[in-house]
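What follows is one structure encoded as structure tokens, with my remarks underneath.
The complex appears here minus one protein chain, its other protein chains still in place.
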Amino acid sequence: MTEEDRAAYGIEGEWPVLRRHRIRWAECDMYGHVNHAAYLTLCEDLRVAHWLSLGGGFAPDAPGPVVAQLEARYLRPLGFDDAVALTLRPGSVRRTSYTHDYAVWKGGLVFSGKAVLVVVRNDTGERVPVPPEARRMLVAQGAKDEA
Amino acid sequence: MTEEDRAAYGIEGEWPVLRRHRIRWAECDMYGHVNHAAYLTLCEDLRVAHWLSLGGGFAPDAPGPVVAQLEARYLRPLGFDDAVALTLRPGSVRRTSYTHDYAVWKGGLVFSGKAVLVVVRNDTGERVPVPPEARRMLVAQGAKDEA
Amino acid sequence: MTEEDRAAYGIEGEWPVLRRHRIRWAECDMYGHVNHAAYLTLCEDLRVAHWLSLGGGFAPDAPGPVVAQLEARYLRPLGFDDAVALTLRPGSVRRTSYTHDYAVWKGGLVFSGKAVLVVVRNDTGERVPVPPEARRMLVAQGAKDEA
Partner (left out) sequence: MTEEDRAAYGIEGEWPVLRRHRIRWAECDMYGHVNHAAYLTLCEDLRVAHWLSLGGGFAPDAPGPVVAQLEARYLRPLGFDDAVALTLRPGSVRRTSYTHDYAVWKGGLVFSGKAVLVVVRNDTGERVPVPPEARRMLVAQGAKDEA
């Protein structure tokens, strides 16, 4: 994240992950605004790319993050073709879970979200520990280790 | 909600709105489970039908509910073709906002959610009071009047 | 399909499968109309339910239909909360494929579609013959056997 990004989108605080996005027709509803669920799918994009960046995968027998809890605040509406920045930072990491903060920016904060993610093997459903290398990278990105 | 519904889906507590649903192919993701955002769109279905049932509408110059805050807890996964019950109850009503509790049931609670809804005129974006008749019905459905 | 259904939705022709549907908020776009892709997901709902009704399944090692070709005609727009009828009929069945005709009705024909479906084992990707019992039922529903 450069100073230009900060200025262009009004981004505040530290965010190790940033992605630029232009609002799609399919993300807007009858009110001409981005549908509330579309924000969460944009957060999902960040989440899965982030997991890949931590060395994770999504094979049935590989550990992967599953959303256990979600919080979202919708501060100002967005419209079709708006240019926005999406940001992610890990918040904390426990033995088998970690958290993400998400934000959407356009002239300042537009949306903020938080997810609690549990690491499971999808084929068995069992919770598994956050892999050590992923944990190390989460902490390097600012996550508090609460294990 | 009949006693048979309670037994069939493991529903607990009082819910003035109930809808039966069968999980769609399009709601499932690569993990073979309902995607986290699909639950929220199912809640949206309840929300907009509920607003209509309160005498509300969705014309640009009519007051309508907009999601300001959202919380969700994903307790157990759901799969394709699962038969579930979706329930809604209003929680509280203030001057220009009200809240909804949502739940999804299949052999007990699978998902719970909560939304803070602000009533706005979509064409101007201004907050407007919850219409008196809607307020009366919300309270009759169990909402606490906090105006 | 009863005569009442025919009259209520303006349905013409023979359709072995009928489903009533009310247009969802999430299916409408900024123009206030049902998005073109939402029709196809409604057709998908019919398609997968139909496959189950033929004795089929969707396990990775079971034969299942995959869309190979699609055609759609959008005749008149639909809006939020419209009550519509969705109909399906099989058109023809070959050795490893079959076709579906779809239609959406509201005061007459609103949308028509056609799909060519190839039966594959999802885990290997190989085309497999339409199972004999499914073929028998397709023909009983009016499909021409072109195998």
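For clarity, chains are labelled A, B and C in written order, and residue numbers in each chain start from 1.
Everything below uses one rule, namely that contacts are C-beta pairs under 8 Å (C-beta built on N, C-alpha and C of every residue); 3 or more make two chains touch, one makes a residue touch a chain.
All values derive from a computational prediction rather than experimental measurement.
For the options C:52, C:68 or C:83, the residue in contact with the chain missing from this view is C:68.
Annotation for subunit C: contacts to the undisplayed chain at residues 30-32, 36-37, 40-41, 44, 58, 60, 64, 66-74, 77, 122, 125. Where subunit A meets the chain that is not shown, the touching residues are 24-26, 41, 44-45, 48, 52, 58, 80-81. The missing chain lies against subunit B, touching residues 25-26, 28-30, 32, 35, 37, 80.
The rule is simple: only the chains that are shown with their structure count from here on.
Distance between chain centres (mean CA atoms), subunit A to subunit B: 24 Å. Averaged C-alpha coordinates put the centre of subunit A at 36 Å from the centre of subunit C.
With each centre defined as the average position of its C-alpha atoms, the distance from subunit B to subunit C rounds to 29 Å. Each of the following residues of subunit A touches two or more other chains: 30, 32, 37.
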